[in-house]
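Just one protein chain is left out here, and the rest sit where they should.
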């Protein structure tokens, strides 16, 4: 069976320039993610903001089964044309996984239909516990019923996302907040997963359970052989029309 | 109790300039809709494409509880700034009802998160039957289990809308197609309803059952006193953080 | 407009016989709930386990718009025949609100399609915070974005309920757990709401915000004039069949 082809996109700013973050992710967040994906048997390609066309050329997208996205401070620097291109590919079947602060990316906002304004947030090195609420979902395959993160940025409700088709995780934060932290959507022929963990100042993507979630999400989001849909004028009815 | 304030927006082109349509809707589609809404006890305001700011000034929107939209051939002429303004008001709680070909309006597309490309369509004066599939929903209050339209444009699946939170109607078309023809969504604090009937060449909005659906949808979509949501930095946790 | 008729059912055991609970609810939990409902303009009837037919005769149910249920230790003493009768009335349109430990009642289990086994639970006088996650929902009309309960029994995920059609609240518990604590369903023509707060040893139903939720839920759950549905053999097609 051919390997699932994953493109890992990262704005790659703090993990390139800010010492405290570089220390955690010396190869960038995308480097860390691509590495564990490769180890898990996926084919991983890296792409960043600074590359031509942000590394998301037609050619790259055409051989991407699932696109993973990590952005934070540079959402506004992503070209609208590339956003539109990614959007179109998702509607055609490419899977899409938005991590952490990528809720505010242009592409996730376009997919959501809301502005997905900032949820509550706080940097307090506080504990977060992700509870599985959908134990039948492929994304929780092989997990325990909860994942404990010793340090994670708090993101708290009310989170302005559209009603998820499936809520896989709900997070508890020490300071009193909760979040729907693992949420599934379908857009056209494409599957979309939002997953909250991954503040750049904590080593979250080295956590084996978090890695398992992302690997499972890739498998879940990979395209199927979708039916060819015909759109527009259907002059000849399938069945005879007698009303006239 | 104060009346619910409805603004009825129409591109107002064919029903102003094309004799066969003017004959059916001499006061425009918006005129017909505003009239039955007023009779039903709502306060109705009319707005059209040609008005300054398309008739959708901040002032008008601020006193609109529910906005009804009918557009077909001039979607591209609606200014992006007005679309963004309407979108924002919906997220803040204004109800929104998209009728018929308004699935392709900029605002409905922005709300949906897909491109909502054209479904199958056909003008064949064929019969359409709308079946109620959610008999507990406020939108079907007082209806029979089906509405038969002797003539309606066919819109057929696969319709590229996001998964509805509630499907109120499914339509049967004589030529062999079906459509999820009454679909509910929530976006932010706003409620959104898509309703398929209303091809301009047939007198659909004079149908008493169709009018009842639209009146019920207005009541369902009117804003509540939504909680005030705080967003962004929440420096002070509600509960003490002991992890650090 | 006629008052909405609510029947408040309570097993009425601990609040009748256990001093510490009687002290909190001298008129029983149902007495407390009926009182604030009456004050809010509803017509409230009380019914308990010990009454003939548990107080839920055909006559009582026929004039009940919404049934509220509170049970804990005596679920098994509720007669199957009465459970079946209540189930049938819900399918016909009567609203149903299951409070707290009533998740384990025969009727809520029958409605759910799962066994709704016990979630995690703990009596530790711990804090609970209910976060509004659906600010457009009629059940949160007039609320703040959260309700803080100084003491509530912890109920924690994974809670074996079917996927809610709307999740109105998610609860945070001090000890590290979360719960989907306000969940909406439709069953036939009836609307169903599960609401977690209400451990008998804490004065939860005197909380004005909790009362507001229950009042809003009653309004949301009251029956509409549902379409009459025809079932079974439909020998004569609506449209001619030419295939044969």
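Per-chain numbering from 1; labels A, B and C assigned in written order.
Following the convention adopted for this analysis, a contact is a pair of C-beta atoms (placed from the backbone, for glycine too) under 8 Å apart; a residue touches a chain by one contact, two chains touch by 3 or more.
Here the structure is a predicted model, which means the values were calculated and not measured.
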item: Touched by the hidden chain, restricted to displayed chains; value: A, B, C
item: From B:123, B:158 or B:222, residue that would touch the chain that is not displayed; value: B:158
item: Residue in contact with the excluded chain [from B:12, B:172 or B:185]; value: B:172
item: Contact footprint on chain B, counting only the chain that is left out; value: 129, 131-135, 145, 156-159, 163, 166-167, 170-173, 176-178, 180, 240, 242
item: On chain A, residues whose C-beta touches the chain left out of the figure; value: 93, 127, 129, 132, 134-138, 140-145, 148, 165-166, 174, 186, 188-191, 224-230, 238-239
item: Contacts of chain C with the absent chain, listed as residue ranges; value: 87-88, 91, 110-115, 117-122, 124-127, 150-151, 154, 156, 158, 160, 162-163, 165, 174-177, 185-188, 227, 229-235, 237-239, 241-244
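Rule of thumb we're sticking to: only the chains that are shown with their structure count from here on.
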item: Graph class of chain-chain contacts, one of line, ring, star, complete, other; value: complete
item: Per-residue multi-chain contacts in chain C, two or more chains; value: 129, 132, 134-135, 145, 166
